[in-house]
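Apart from one protein chain that is not included, each protein chain of the complex appears where it belongs.
Up next, chain A:
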Amino acid sequence: MLGKAASCNHTSQGRRAVEQLRTEARLERMKVSKAACELLQYCRVHAQSDPLLTGVPASANPFKDKKTCSIL
């Protein structure tokens, strides 16, 4: 009995796997060249507003220690 029930499980698992693969095969895909261009584009557009990329002066970054003032 347990053997038959186990094979029923495998069949339903197999059916689910085939359904999943069919769904994934239907996906609409873009060429890597186009997708890569869009990634580049995003980086370029947002580069200026990326503090870790451009580096911000100590005064603007709360984590960088401000230099102490010295009176000449």
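General observations
In this text, a contact is a pair of C-beta atoms (placed from the backbone, for glycine too) under 8 Å apart; a residue touches a chain by one contact, two chains touch by 3 or more; residues count from 1.
Just so it is clear, contacts and distances are computed from a predicted model.
The chain not displayed here is annotated in its UniProt record as "G protein subunit beta 5", chosen from "G protein subunit beta 5", "DNA replication complex GINS protein SLD5", "Sister chromatid cohesion protein DCC1" or "Auxin-responsive protein".
Across the interface with the omitted chain, chain A contributes residues 1, 4-5, 7-8, 10-12, 14-15, 17-18, 20-25, 27, 29-40, 42-47, 49-53, 55-56, 61-65.
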